[in-house]
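Only one protein chain is missing from this complex, and each of the others stays in its spot.
For reference, chains read A and B in written order, and residue numbers begin at 1 within each chain.
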Amino acid sequence: MTKTFKASELTIGQELPPLDLKITATLVAGGALASRDYTPVHHDRDAAVAQGLPDMFMNILTTQGLCSRYVTDWAGVDAVVTRVRTKLGGPNMPGDLLKLRGKVVAKSEKSVDVEVAGNNAWGNHVTATFTLALPA
Amino acid sequence: MNENDKKAFETQLRTFVGRPIGPPMTGRDPVNEPMIRQWCDAMGETHPAYLDAKAAKGTIHGEIKAPPTMLQAWVMEGWEMHEGYDEPKNEQHRLHKFLADHGYTGVLGTNTEENYTRYLRLGEQVTAETVIAEISDEKATGRGIGYFITTRTSFVNEKGEDIGSMSFRVLRYKPPAEAASAGGGAGKDGKSAAVAAKPTRIKPPMGQDNAWWWEKVAKENVLPIQRCTGCGKLRHPPRPMCDACGSQKWDSIAASGRGTIHTFTVIHYPQFPGYDYPIVSIIVDLEEGERMASTLVECKPEQVAIGMPVELLIHTDEDGFKIPFFRPAK
Partner (left out) sequence: MPTTIHNEAAVAGIGQTAYSKKSGVSELSLATEAVRKAIDDAGLRPSDVDGLVTYTMDSSDEVEVARTVGIGDMTFWSKVNYGGGAAVGLVAHAAMAVATGMAKNVVVYRALNGRSGQRMGQGVSGQIISSDLIHWSWYMPFGLLTPASWIALQAKLYMEKYGATSEHLAHIAITQRMHAQNNPNAAMRGKPMTMDDYMNARMICEPLRLFDCCQEDDGGCALLITSAERAKDMKQKPAVIRAVTQASFEGQEQMTSFYREDLAALPEMELAAKIIYEQSGLGAKDIDAACLYDAFTPEILMQLEAFGFCGKGEAKDFVTADSLTLGGALPNNTHGGLLSEAYLHGVNNLAEGVRLIRGTSCNQPEGVDHVLVTSGVGVPTGAVIFGQV
């Protein structure tokens, strides 16, 4: 993570390098507890099974945290996240491979919108649109 | 519910709109480095502005800042949340219980929007105030009929300065009757205790006219083409009689695997579990003269073209199911 893109260097449709993340129980539980979300379905498999799911599943804050890392690792240290809009899909669970794909979907003089799609074997887990303030 | 009950229900439902869910919530700890570092561990973050005061100085951030998406984490209740609650503790809980009591037992988060006025500095104390902002009209959704509930949260620091906002939309729905009854033993809160299997692509329904084909794919790693043993005519998809000579006798050959794209589409919506989207769907002209529907892999959607040469690739799913795909010819 070094240089930060200028908005003028980016084009609509430009893609981010893909990132595939192996989802483990440690990541799901670790993310939940790091966001102080102790809801049992995010760290206790039995609690999730009792609710009809095969396994414990990732909380929204962790998903957003992973997407944010994906976007800012690409955009550079001086990119500032000003807004995130997410559309939530299916669950993300231990054993899944979360495939993050991103592309630039809008731009202005000093900002861009980057749309991140996170898919796993269940289908779409999340679609998150990040607005980044960038150097002009 | 009859019409009058429904009216009374709707009227009561609307009284929730505009209510704060409870008094403002202040986080237990101010913005601090240990929690930021723990967050970065989990997220795989290496951003210098979150982790390294010295390096942060050389960035636009100037000092250690909290990752923006941590905003809500600063006011989470933490340990208390694991116990759940029998009685609703705030207006949001009461609204959800009210809907659940009227049959809207399903709940699904659908959208969030967060605005970060600025990144938070160490030592700032976050307070959040949440209001039930909107309840939609009753909607028919893929899950069942239900209501979308939007809550809005505004975040301020200890000086009352605006630091961000969040809206969160959930769907509260009536699970369709067949889903509810098929679930088997119900949990204590009425949620089904049945364990869902991990979704896979929809398997081909098998019958006498097609099962052999899929079995050959699986066992021999080939793309079979049915051949009439009466007149030698090839046919795909397989059928029980030759439309040229009327013979019901047939065998099959293994296709060379070479072909060209006759036409294609890139499928974006709707998305079904068990498939990777977008899907590049193709109709392939096989070298042998037959045509088949398949999927193109190892190719970006914008690089597909009619007439493009492709080659066979027997793909194996995680569950072991084999399916003939194609990729651009090498």
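Convention: contacts are C-beta pairs under 8 Å (C-beta built on N, C-alpha and C of every residue); 3 or more make two chains touch, one makes a residue touch a chain.
Worth saying up front: this structure is predicted, and the values here are computed from it rather than measured.
> By the document's own contact criterion, which visible chains does the hidden chain reach in the full complex?
B
> Which of B:244, B:293 or B:329 sits in contact with the chain that's absent?
B:293
> Among B:28, B:57, B:97 or B:268, single out the residue that touches the unshown chain.
B:268
> Looking beyond the chains shown, say which of B:18, B:88, B:204 or B:246 touches the absent one.
Residue touching the chain left out of view: B:204.
> If the hidden chain were put back, which residues of subunit B would touch it?
On the side of subunit B, residues 138-140, 142, 145, 201-207, 209-210, 214, 236-237, 262-270, 272, 275, 279, 281, 283, 290-295, 301, 306, 321, 323 touch the unshown chain.
Simple rule for what comes next: only the chains that are shown with their structure count from here on.
> Taking each chain's centre as the mean position of its Cα atoms, how many Å separate subunit A from subunit B?
Computed from C-alpha means, the inter-chain centre distance equals 13 Å.
> Any idea which subunit B residues touch subunit A in the complex?
Touch residues, subunit B against subunit A: 35, 38-39, 41-49, 59-61, 67-70, 72-73, 76-82, 84, 108-116, 119, 183, 187, 191-200, 271-277, 318.
> Please name which positions on subunit A make contact with subunit B in the complex.
1, 21, 27, 30-31, 33-40, 49-54, 60-62, 64-69, 72-73, 77-78, 80-90, 95, 99, 119, 121-124, 135
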